[in-house]
Every structure is written in structure tokens, then in C-alpha cells.
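Here it is, the structure in full.
All protein chains but one are shown in place.
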Amino acid sequence: MARTPRTPSAAPGGEARPRRSRRALRTGAAALVAPALLVAGCTGGGDDEGGEAGGSSTLDVLVVKHPLTKGMDEMAWVKTLEEEAGVTLNWEEVSADWDQKKSTMLAAGDVPDLVIGTNVITDSDLATYGSLFVDLSEHMDALPNVQAMFEEVDGAEQTATQTDGSVYALPRWKQAWPQAITRQYINQQWLDALGLEMPTTFDELYDVLLAFKTEDANGNGDPDDEIPLDWAPVATTGWGYFQPSALLGGTGLPISGGGGTGYFVEDGTVGNWLADERWKEVLLFLERANAAGLVSTNVMTQDYSAYQSVGRGSGDDATVGMSWGWTSSDRFGAQLAPQYASMAPVLSEPGVEPTWSWDFENLTPNHILLSAQSDAIDAGLRVIDAFYDEDLSVQTLFGDEGEYVTKTGEGAYEVLPPADGTSDPSTWKWTNSLADASPGWIREETQLVLPTDLAEAVEQSAPLEPALANVDPDEDVWPPYIKMSAADLSTLSLNNTTLLNLTQNAFAQFVTNGGVEAGWDDYVASLEAAGLQQNIDLYQQYYDASEG
Amino acid sequence: MALTLGETAEKVPVPPVAGGRRRRPPGAVVSDHLRSRWQLWLMLAPAIALTVVFAYVPMYGLQLAFREFDFAQGLTGGDWVGLAYFRQFFASPLFWDLLRNTVAISLTTLVVGFVAPIALALVVNQVVGRRRKRFLQTATYLPHFISIVVVVGMLQVFLNPATGVLPRSLGLLGVEGGNLLGSTSAFVPVYVISEVWQHCGWNSIIYLAALASVDPQLYEAARVDGASRAQTVRHIDLPALVPTMIVLLILNMGGVLNAGFEKVFLLQNPLNLPVSEVISTYAYKIGILSSQFSYATAIGLFNTLINFVFLVVTNQVAKRVSNTSLW
Partner (left out) sequence: MTTTSPPRPPRRLRPAATTTRRPRVRHPRTPGELAFSVLLGLVCALVLFATLYPIWFVLIASVSSPAAVNTGQVWVLPAELSLFGYEQILSDGRIWTGYRNTILYTVVGTALNLVVTLPAAYALSRREFAPRRPLMFFFAFTMFFSGGLIPQYLLYKDLGLLDNWLVFVIPSALNVYNLIIARAFFEHSLPEELFEAATLDGVSYLQFFLRIALPLSKAIVSVIGLYYLVQHWNDFFTGLIFVRDYDKQPLQIVLRDILLSNQAFAGGAGGAGGTGGAYGQQYADQIKYGVIIVSTLPVLLVYPFIQKYFEKGVMIGSVKG
């Protein structure tokens, strides 16, 4: 790893650390094993010729990509990018255990020239390690594409800007993704077979699920193989998509990102829905449903594989009545997808104004960073800007032009269906390009013929539109760009670790063993004791500051 | 710790410190020692050098548990906070739960995981016929190579309350097993049994090696004396394993607070959380996922200290009782 020596000017914070005595100790240690490593020296450091001096620079780029993604040197757009930026890229590809690798790398102050991935270095990392990266706000002249994105895309610049005004990491923006990631599905064929109406309230839903359970809804002769309600595994570390937190939409409580650690904003006030009366209503419904055997017996313990497999039923016979997913074909398989209809939020009681989880899939933070220790800052900036070029943005997301995408005109593209017939469009894009991990900017005015899964997601979002319209992004959504100090982040995460330990277990216990009505007050009191209010106050403080 | 060092130093004439004994000058003691033992030092040299460089040199990092981690000031440049992070851990509402869960998991694993390989080795050793024996041995050692991710995946499939092999078989016997993956009372047994299943054969190898060094003439003599097979196991095989057993027991006691992180983490779900949140999973959630290095280091150091105390105590007891010890 012997990097070319760094110039002192290019080495802030990280390198100037006083480590005198330790260094001496380690140098001594080095002398001890030096003989053994002499051999190593010859084999170890041969791969870093280049640098700014020789005209064309070589940059080390660490990319966190999906395990299914093919090698970076197999992607044709990489060559285009290298030519445009006049650099050679040396890829370091990571697909698993990034958290662990990252924490060591950052704490040791040893980062490659560029780091790429979805939220690859988080805001919480940047609160501590910001000085390891170049403040891009000082180099905007060299980044015309990024500059343009900041001007045109709402929130892009705010998302990138840290508390002290510096910009270490750039977000990506892409049009065409639906506002919500989770969609709600019910088996329409079962409804029709049993002569039932689409349920609109918790009570109606209960009756429908009960009918699914007691009768042979899928008509295969076995009245017991139907699972009326199933959801994705709930983690012990927080809430996400395709989980029963989606039912909160029917109570009018506005969550975002599937629920996260429970905090939400409503009319400018921060709260935690895990201690909210409306979550109690959802729990009461789930308790009732579970007691009647309407929920999958394995729902609290299954892993994601089982959850996906069960949804696929067997052959033409569906197994699951109601569930949540990205699209119906992704959730239930191509064969069963036509049986399912996407549905509007189910109301806790008639007359409630529904909401739906407000997600941020179009604007995702922290996709690319440039190391402050890099000896080729200018080349790095060229690479960054090239990523935000229109042509390249489309290719990094969907795949190489010609093979996976056709350019049909100036600023117009058609995403081609998978060449491998057994694959689906979402897997296809992950296998052939960086997809959503890449930095980029798919402009609002770009003409895109979407791949079928995305088109399907957009189409199946229709029933959610009225509920989403009830959410006021300015008043009812936690702004994802709010940055906090390292000390406050530490307090928040300490409390949240304890809180989630309580809430996640309480959720599972309430649903499985009942006792919501009797146990609710004690449950809320235990959350208060674990620092809930302190966290809510902190979040409120930051929220007010950002709005004020 | 210091006490142990002192004690050993008393018994053993460590050259530079224990000089001045009798009338011989210290230098002479050292040079005598070196003259007669230099080959032993030579044999130890690579091991000592490697340990100094790769284990002792980085140990300065332990300071982090007592300092604020301040990146700009360097690893050990942050403010000294003393025991603040330890107090933070002890004051956590989860502390006693974490400790209780960790001990329950690791102690059960320790006891069962210690006995099972011994029993297996004795059984394998009794099997007559080289081929059968080798087959049995290979079969039991296989599961060691299955990665934890897959073992947990298999447990998910086998224990699935609706479709799993085990609940269904139990159902045939008329036993209502319930959801073993979500039950708080089944968590430790599931963890321990799968752990024993996976590593029992592998861990018995060392015992088989010890049995291989038993003098065959002893068996011959026992047969002549008319001993039964059970008696040869009891009086020849078992005693042959004792030294290895003691060493492994001491070593295992040094892991009294180690509950395998990855497996516990993967088996965790909202239902079993009251028994499945252990020190290592907590440290992971707090340390790695939210970069609280000092806190995570302090938790790790606490863990280590408890482990080490157990090791030292067991070692001293073993030294008294059986005259076998690590040092």
C-alpha cells in the first residue's frame, strides 16, 4: 500500500496528528521484523506509479457495490469516464461488511482517493472524520455539473452541506422513482372468489382476512394453507420498508423511510410513533388478527429469504392474502403477480385522513467523496464531475449504452429489457452496473423509457397518491438533510440503542402474546425512563433550528 | 495480575531481577543460564519477536477506553476521561440484562461444549474397525466447515414453526413445540445445541490425538487382567485425557464472557431480544454502527478483564489441584 508521499499542504488534520512516541515504538517494531519483510517490499508496493506528475493520473477508487454487480473493468462506461476525465482508475471493490471495514479505515485515517457508494460515508461519520475529505464547496468552479444540480434540484445542496458549511460528500438525484417505496397489496382474485369488497377500514380488513383464513381462498382444496397477512422481517435495530409500520398510514400518522428509529414530525412537532396512541391502535389490530390466526406464524422469526419464498406460493396457488412490497411481481413472482392489486391505506376508523410513508429514493445522500490526502485533487474533481454528466448518469444507473440502454435522441434514452430472460429488470441493472450505488444526476428533463419494474412501481403507486397528498413535506417530514454534532449524535444513538431494545421486543410480544391494552402504559413509561424525551427534545431543537 | 507475576517471580529465578542469590554474582547466573539454555531461547526467539511486534506494540490502543476519541488529535491524543465510559456502560439500563444473557449463553456453551467432545472422542475410540472409525470421525468433523450464515439459515429452515423438520417431527409425537426461534426459553438451548453439533467433532480431534499416544500395551495388560471395555475406558482412556482436559478447561474459562457475536446477531429477532442481546451485539450496535470507539473499547476491555480474571483463577486452582497449569 505504499502510497506516493504526500505533500504536507495536502494533509490536514489526519496526518498532522502527534504520534511521536508511538511512531518510535512502531519503528522499532519494524526493525525487528524488517528481515522478513524485505522480500515483501519487492512484491508489495509495485502498483502505484502515476501521480499527477506523469500527465495522466492514476486514482484509487473504493466502490461499495452490490455483490451481484460484475467487475468494474467489465463496464464500458468506465472507459468513457476515464477518457473524459483524463485519468486511469484503479478500483477497489467492496461488497460485504463495509461498516466494519469503513470504521477501521476512517479511524486510521487511511482513505483512497475516491470513495463511492450509497450513503457510503454517513453524516455521522462526517461529523467525526470530515477533515479526511476535500471540502468540495471550495472547488465548485471545477464541478459545473454538480453546480448545475445544486441549482436545479431542491434540497440537493442542503443535503450535501454539513453544519459548518462544508461539502464533503455529494448526493445523487434521479427522476422517475415513486415517492413511496412500500406499496400495499391484497389478493384480488381471493376477494373476487369469496365475493368480498376491497377493505377500507381495520374492521373490514379483519373480516376479509378472517374469510381468507377460514375458507379455501386459493381454491386448491386445502382450507388451511392460506396465510392472510405477512410482512418483512422487523430488525432489532429499527424499522424499514414492507413492515406493519405501513399500517400507520391509516391512522394519519406521517412516517418517513418506513419508520426508522421511530421519530417523526407532524405539523412541525417532533414525536416518536413507537410511543404514540395511534401505534397502539395498530398494535391492537395486529393483536386481534394474530389471536385469530390471521398472521403468519413465522412472521417474527422468519428471515428475508423465507418471507420472499412464501410470497411466491406454489405454482398458480397463492399463499399470502395481504402483504407489502416494492412491486407485485417482485413480491409475489411473475406468475402470481396478476392476482394481486395494490391498495390504498386501510383506515383505523372511518373518516381518518390517511398518510403514507414519505421516502427519499430520488435524492440519496453521500455518494462520492474525495480524499484530502489525494495527490491528484484536480483529477479527482474531474472524475466527480464526469459522474454527474447526463449520458454517464444514465449508464451508471442502468448499464452501458448499446447493450442495456439505447440513446434515442438528444437527452432521450430507452432502457432495454434484460437480455437474460430469466432475470428481472431490477436484478438486471444491479448485475450490469453500479445502479443506485453510483453518484449521478438523472435530470428532470431527460426523456426516459423506464424498465418494466419501475413503470410497474409507478403505476401501482396510484392508490397511494391521495394519502401522500395529505403529507406536507415542509411540516410533516423530517428533513433528511439535517446535520448534527458528534456529541448529540452520540447521545441520540446511546438512547436509541436502549429504546429499540424495548420497542422491538414489545412490538413482538404485544402482537404474539397480546396484552396491548393492559401493558401499554407501562411500556410507554419504560420508554420515558430510557431517555425518550431527551431524544425528542434534541431532535426538536435541530428541527426548529433548520426551519428557523 | 500483578500478584501472579510476583508469585511466579519468587519461584523462578528470572535472570535480571532475581540476581544476588547466594554468593554468585547476577552476571554469572545469567551467563550460566544462557550457556546451557541458549538453544531453548533460540527456539523461542521467533515466537517472542512476533508476539512483541504484533501483540504488545499495538497495545497502546487500550488507552482509548480511558480517553475521548478525538480524531483530530490522533488515536491517543484525546482528553483523558478516566473511567467515564466504564461508568456509562454500568449505568446503562441494559447492563444487567446484557451481563446475564452473555453469561447464560457462554457458560452453557462452555460446559456442554467442554464435555461433548470428550465423550465423542471416547466413543469414537471404542469403535472397532479402522474404516468405520474414520468414517465416524470424518462425519462428525464436517459441520465445522459450514459458515455461520448458513448454519443460521439452516436453523431457520429446520425450526420454521409451520414447515420445519423439527416442529413437524415433534408434532407427530404429539409435542407442541411452538416457535423455537422466537421463544425466550428456547434461545439458549437452540444456540448451544447447534454450537455443539457444529464443533463437537472438530474439538474432539485433540482428544483423539491424546488417545493415540496411549501405550497399546496398557490395553493388552488390561485384557489379560480381565477388564471390561467400560473399565478400560474408565481407567485407561479417561486418565490419558486429563492433562489435555485441564488445559482446555482453563483456556475455555478465559472465554466466560464470549458469546459468539455473529451467530447471536443473526439469530436475534424482536421476540427473543430479552435473552439474545449480549455484550458483543450491544457493542456492535453502539460502537461500529455509530462510531463510538471509546465506548466500544471500554466495553471490550471490561469483557476482557472478566475473562482474564476467570482464566487466572482457574489456572491457580488447577495448579493447586492437579499440578497442571498454563504458567
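Each chain carries a letter (A and B) given by its place in the written order, and its residues are counted from 1.
One rule holds in what follows: contacts are C-beta pairs under 8 Å (C-beta built on N, C-alpha and C of every residue); 3 or more make two chains touch, one makes a residue touch a chain.
This is a predicted model, so every value here is computed, not measured.
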| item | value |
| --- | --- |
| Touching the absent chain when the full complex is considered, from B:Phe114, B:Tyr141 or B:Phe261 | B:Tyr141 |
| Full-complex contact with the absent chain, from A:Glu157, A:Asp276, A:Asp303 or A:Asp385 | A:Asp303 |
| Hidden partner chain, touching residue among B:Pro93, B:Gly178 or B:Gly300 | B:Gly300 |
| Touch residues of chain B, complete complex, unshown partner | 4-5, 8-9, 11-15, 33, 37, 39-44, 46-48, 50-51, 53-62, 64, 75, 120, 123, 125-128, 130, 134, 136-147, 149-150, 153-154, 157-158, 160, 162-165, 168, 197, 201, 205-206, 208-217, 219-220, 222-223, 226, 228-230, 232, 239-240, 243-244, 247-248, 251, 254, 293, 297, 300, 304, 307-308, 311, 324, 326-327 |
| Residues belonging to chain A that touch the chain removed from view | 1-2, 22-23, 26-27, 29-30, 33, 36-37, 39-41, 43-45, 47, 60, 62, 66-68, 71, 91-93, 95-97, 100-101, 104-105, 107-108, 110, 112, 118-119, 177-178, 181-182, 232-233, 240-242, 257-258, 303-306, 308-310, 312, 314, 325-326, 329-331, 333, 359, 361, 422-424, 426-427, 429-431, 435-437, 453, 457 |
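As a working rule, only the chains that are shown with their structure count from here on.
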| item | value |
| --- | --- |
| Distance from the mean Cα position of chain B to that of chain A, given in whole angstrom | 38 |
| Chain A-touching residues of chain B, taken from the complex the two chains share | 49-50, 52-53, 57, 60, 69, 71-77, 88, 92-94, 152-153, 156-157, 160-162, 179, 181-182, 268-271, 273-274, 277, 282, 285-286, 288-293, 295 |
| Residue numbers on chain A that touch chain B, as the complex places them | 13-14, 17-19, 22, 25-26, 29, 32-33, 99-100, 103, 106-107, 109, 124-125, 128-129, 131, 233-234, 236-237, 296-298, 300-303, 305-306, 489-490, 493-494, 497-498, 501, 504-505, 507-509, 512, 529-530 |
